[in-house]
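Here the complex is missing one protein chain, while the rest keep their positions.
Residue numbering begins at 1 within each chain, and the chains themselves are lettered A and B in the order written.
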Amino acid sequence: MDLLLAYEGLFAFVGINGLLALSVYATLSCGQLSLANAGFMAIGAYTGALITLHSPGVPFLLVLLAAAAMPAVVAVPLGLPVLRLRGVFLAIATVGFGEVVRLVFVNWDYTNGALGLVAIPQRTKLWTIWLALAVALYLLGRLRGSRAGYALEAIREDETAASTMGIKTTAHKLLMLVLGAALAGLAGGLEAHYTFMVAPGGYAFGRVVDMLVQAVVGGTAAFFGPVVGAAFLTVLPELLREAGARLGFSPGPFRLFLNGAILLAVILYLPNGLVSLPRRLRRRRLA
Amino acid sequence: MAPARRWSLVVLLFVASAACKDKGGQAPAESTGAAAPAAAVIGASLSLTGPAAVYGAAQRAGIQAAVEDLAGSGTKLQVLIEDDASTKQEGITVFQKLINRDKVSAIIGPSLSNTASAADPLAQQAQVPVLAISNTAATGITDIGNFIWRDSLTEAQVIPGAFKKAQEKLKFKTAGVLYGNDDVFTKAGYDVMQKALADLKVQVLGTQTFAKPDRDYQAQLTQLIAPKPDVLVVSALADNASSIVAQARQLGWKGAILGGNGFNSPAFIKNAGPAADGVMVGTSWNSLSQDAANQKFLASMKKAGISPDQFSAQAYTGVMILAEAIRQSGGKTGREDIEAGLGKVKDFETPLGKFSFTPSRDAQHEPSVQQVKDGKFQIVP
Partner (left out) sequence: MGQQILNGVFVGSIYALFAVGYTLVFGVLDILNLAHQAVFMLSAFAALLLVSDAHLSLWAALPLAVVFGGLVGIALERLAFRPLRGRADSNISGLISSLAMATVFEAIALQIFGPDTSRFPQDTFPDRMIRIAGASASLLQLCIVGISVVLMALLTFLLARTRLGRQIRAVAESPRAARVLGIDIDRTIAMAFFLSSALGGAAGVLFGLAFNSISPDVGRSVELKGLAVIILGGMGSVPGAVIAGFALGIVEVFTVAHLGSSFRDAVSFAVLFLVLVARPRGLLGPAAAREA
């Protein structure tokens, strides 16, 4: 399958972006917009990279577990004060957190500042990424139908009502923040060992915006929606690479424009994302 | 539960097929034919969008000018230019496309050192020569492997000589230092400047940083100017550099300013205006060189209506070096041929001067020191 070889990177990034989109979805599923995941991803990536570079003998599985665990641990002291805030305030606080993490790595000599860590051996294979994604999907799928899942939905619908019904809202929200952090950290660790290097520039505000956009475009109604969105938005620019050039647009602005236009179209006309498209079409046909 | 089960099955099938393929190993690197007289196909991975878009645009101009200039000669090159969006993910995707789908014989770029650390290993694995035209990180580029080459002098090769000459002329003993700490160019530049100043026994009275998107440097400059150093040393890219110099003058700084590679652009002079006067710069491209190769480059850029700078000069040179490598291997355009040819490039006339590779495949040519006088760069003898 020469196709796989030529497009291996693309498949890998679809998988990684899928994990990242799921990490944002984790908090969206209980109605919280947390934009800290670029910071969590950075923590996971650097943790994994540092372990591999300083103790190469550690098995990759342990490295990945550490990459997932470190941001999860950080998420707790972050979440406790911040999850009390509503809507936009939570979003802003988490954006602040993400930027602070990036700035720490830019200014930290131990991690080489802006130059980052290079020559990381490529321990991630394509199947590692997709296995991780499958596990994440499984977990989230199981969560959906469980009692915790119903609690999350209740919190998303109306947090006040949910808490009066006896649901421990803070605990649930914190759980999802921690889960999201772990997923983002895992994705960070996987990516670090796939792309040979980590540097703070890769974890800026724009990164978490991409994650959010992919989750929203894919759709948060279904637990696998974000992965659909990630696949769609990762593959689309490649497909359009040729088309845009032929139309005479500079490749960059064209891709940016398309991202914005698609996002706008989805949020205005298809608010539940691409996964709600089949249902919409079916309804159209029946009507 | 049905949809979840269905989806997990799909994903597992995919994982299984991916795992199987992986055991098979990589496809062998293909050669594009031994005696093909047609144009050699080269790939270029440039930052056409994203934070490094400015370099990418200049590099594209340089490459296109070079391809045109080569059109009449015996060695023709076709360059496929792709946008790596200044990110490592796109860099990897672009490299894979160029190597596996377009089957190029060599790759120019990528623009950023960070992208290079992520994407060059792929080329090394596939045995495709890569010629970096703007990676200035001191380590982590050519050390990736023997297929990675570089025509851009690192700051370590330019700054020490430039500072020594500057000190001979200006005789400074103390300095205030300002550098961009969020960009590999400027941070690597600062590391070298710091060492050069120490070697020259210059006392650094204060060090301040800024980030690339910053536009206001007055707080930092005020701090640096307060203890009245003999000279201000700045590691910045052209855009930031012009604002920094203008603001420094505005704050009343009348002393000398020493800059790194990033200052080496006519845009710097244009944008800093009269404030640029007197600024001394160590550069890897002597814009004033009267050598035929440089004059031809300048003429081609003028024809294209784009003002030349260090980035376009290095990109143009990159294409010329690849053409020379092909010539050195008797006109053969395969990947191994170009790789072998690159090893034979010696004292080749380029806009950067007489060019050779060091044993570690880094660039080697004479850097120069220039000073802005009356709105123009002039060589400091």
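A few remarks follow.
Here is the rule we use: a residue touches a chain if its C-beta (ideal position, glycine included) is under 8 Å from a C-beta of that chain, and two chains touch if they have at least 3 such contacts.
The structure displayed is predicted, hence computed values, not measured ones.
Screening A:M41, A:A72 or A:V95 against the full complex identifies A:V95 as the residue touching the chain left out. For the chain left out of this panel, the touching residue among B:A39, B:V204, B:A246 or B:A304 is B:A246.
Annotation: of B:Q59, B:T142, B:N181 or B:T350, B:N181 touches the absent chain (contact as defined above). Here one chain is not drawn; of B:G74, B:G273 or B:G330, the residue touching it is B:G273. Chain A meets the missing chain through residues 33, 81-82, 84-89, 91-93, 95-97, 99-100, 103, 106-107, 159-160, 205, 209, 212-213, 216, 249-250, 252-254, 256-257, 259-261, 263-264, 267-268, 271.
Hidden from this view is one chain, which touches chain B at 49, 51, 53-54, 56-57, 181, 207-211, 213-216, 218-220, 222-223, 239, 243, 246, 250-252, 267, 271, 273.
Please note the rule applied: only the chains that are shown with their structure count from here on.
Taken in their complex, chain B has these residues touching chain A: 1, 3-4, 7-8, 11-12, 14-16, 18-19, 21-22, 26-27, 48-51, 53, 82-83, 85, 87-89, 92-93, 95-97, 100-101, 113-114, 117-118, 121, 137, 139-140, 143-144, 181-184, 187-188, 211. Put simply, chain A touches chain B in their complex at residues 1-2, 4-11, 13, 106-107, 113-116, 118-119, 122, 125-127, 130-131, 133-134, 137-138, 141-142, 144-145, 195-197, 199-202, 222-224, 238, 241, 250-253, 255-256.
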